[in-house]
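Supplied in structure tokens, the structure appears directly below.
All protein chains but one are shown at their positions in the complex.
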Amino acid sequence: MDIFVQQLFNGIILGSIYALIALGYTMVYGILGLINFAHGEVVMIGAMVTITLLRILVEMNTGLPAAALVALAITTALPLCALLGFTLERVAYRPLRNAPRLSPLITAIGLSIILQNLAMIIWGRNYAPFPPILDTTPWKILGAAITPLQVVIVILAVAIMAGLWLLIGRTRKGRAMRAVAQNPNAARLMGVNVDGIISLTFVLGSSLGCIAGVMVAANYGQAHATMGFMLGLKAFAAAVLGGIGNLAGAMIGGLLLGLIESFGAGYIGDLTGGFLGSQYQDVFAFLVLILVLVFRPSGLMGERVAERA
Amino acid sequence: MSDVLLRAEKIGKVFGGLKALHDVSLTIPRNCIYGLIGPNGAGKTTLFNVITGLYKADGGTLELNGKSLIGCKPHTIVRCGVARTFQNIRLFGHMTAQENVMVARHTHLKAGVFGAIFRPPAVRREEAACRAEALRLLQYVGIGSQANRVARELSYGDQRRLEIARALATEPQLLALDEPAAGMNPTERETLKNLLLQIRNDGTTLLLIEHDVKLVLGICDQLSVLNFGQCIAQGTPEQVRRDPAVISAYLGSSAA
Partner (left out) sequence: MSKTLSAKSHSLPAKVWAGYALLALALLVAPFIVGQVGGNAWVRILDFALLYIMLALGLNIVVGFAGLLDLGYIAFYAVGAYLYALLASAHFDYHVSAWIILPIGALLACFFGAMLGAPTLKLRGDYLAVVTLGFGEIVRLFMNNLDRPFNLTNGPQGISGIDPVSVAGYGLNKGITLFGQHFPSSYAYYYLFLVCMLLVVFVCIRLENSRLGRAWVAIREDEIAAQAMGINTRNVKLLAFALGASFGGVAGGLFSGFQGFVSPESFTLMESVMVLCMVVLGGMGHIPGVILGAILLTITPEVLREVINPLQRSLFGRSVVDPENLRMVLFGLALVLVMLFRPAGLWPSQRRREELEDDA
């Protein structure tokens, strides 16, 4: 039972982070039909920049509380990531909007390689530790441990997702985004600034990615230049699991993938009679992903697209 | 062999809450041109898609030569002898006209992986025959001179005719044409009309959706009229033209 609750907590924490990153993928996909392969690297840059800023702030001995320092660091890193997302779209995707479908995928891969290696040049090949300023004494809930930081992560993630939901569902900009996702040409005829909306989508997605990156770094106490790749991959898988292009799908898919992974890690040994250990948690996650798609080809929340003749 | 080629009975198809087809029945005799007309949104293309297996009917029976087609995949239905064209032309845009037709010979060729790689004499002969047949069909529909041009570069009328040649290449017993005259000028329509008559005379039954009433009444042997997913009239062009239900559907109920 303790293990169950612990894995549930772990799954929710991991899942809310995946969900934030998955939103970045799904928004871009919904509008451009493009897998933004470089999104994971934006997440990584967010984490690395924040850690660097935090280190500087800590060294300055400002006397501010830890939470304020982190908030300060994030508010500086956030626009940087947003700018990065904006630039990526401008430089590498926009010129290829009418190119064959796979061409922008290759530029995205190229950008991913560039960003990852630039990060290694700037921050080195070693793990960058998150300054130990946050309280990590765990609370005991139902026999499982959860730190205040982790509680904050989950609450913050939920709040951000609710905010995004409102933004897209209730505001003019949000309506324009939905219109562009449905039919960019019709939206343009209705006076929507399509290029502006696409830029906005990248800015929003990158900002969410940045926050998610910081959450990962804070939760594990470290960050690394190559962390974006696997993280991005998982989050993308989560977006697909939920039904890519669908916001609620990305959230649910992210949460689900987090839970699958953490329960997989906790129980896979018991399930297979000790034959397979927790090192198979990723296998488990991908297997579930494949099975879901085989039985629900458009993802969990995806529309069933009726093929039209 | 009976003289009925295709028999559809009580075909139903529902999209969400919309009854796109409601108990539609029709019988297509062999060697005729059968017209399917009706206002926009009447369910003509839906019926087409059901007959060619793109949609699965929610109810009813569908038989070709007495053999049920319900639940068959589109490619199986082609093998049974039903070929079609599309309302919004769906050619293989970057292949040449001849290649487009050759693709449709797929089911009549045998070469598998090893045949393709080693290309034994039988495969060579088969390929040569396929090439020749494709050319013959292009000439048959009147675009033989365009054989080596890429499909998307052809004029609109030629694209429509290429679609017909491509469908004919599957050697159908029933050729279903979805608005073949759409977007054609009067001269092109006249040539098309002759082509359709020629196809029928050469032994292929035609099922025709068309908006051009003059063309339909001019060449069809039998007609069905659909409105709101229901069959409101059937018969010869002469009978249908006088049917009050048809007049009301086309001109509004006050005119009836």
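Labels for the chains are A and B, by order of writing; each one numbers its residues from 1.
As a convention for this text, a residue touches a chain if its C-beta (ideal position, glycine included) is under 8 Å from a C-beta of that chain, and two chains touch if they have at least 3 such contacts.
As the structure is a prediction and not an experimental result, all values here were calculated from the model.
For the chain missing from the display, the contacting residue among A:I114, A:L142, A:L166 or A:M190 is A:I114, taking the whole complex into account.
Residue in contact with the omitted chain (choice from B:A8, B:L36 or B:A104): B:A104. Among A:L83, A:L167 or A:V283, only A:V283 touches the chain left out of the display.
Hidden from this view is one chain, which touches chain A at 29, 35, 91-92, 95-96, 98-107, 109-114, 116-118, 120-121, 125, 229, 233, 236-237, 240, 244, 274-277, 279-280, 282-283, 286-287, 289-290, 293-294, 297-299, 305, 307, 309. The chain not displayed touches chain B at residues 52, 54, 73-75, 78-79, 83-84, 86, 90-95, 99, 102-107, 109, 111-113, 115-119, 123, 127, 130, 150, 152, 166-167, 169-170.
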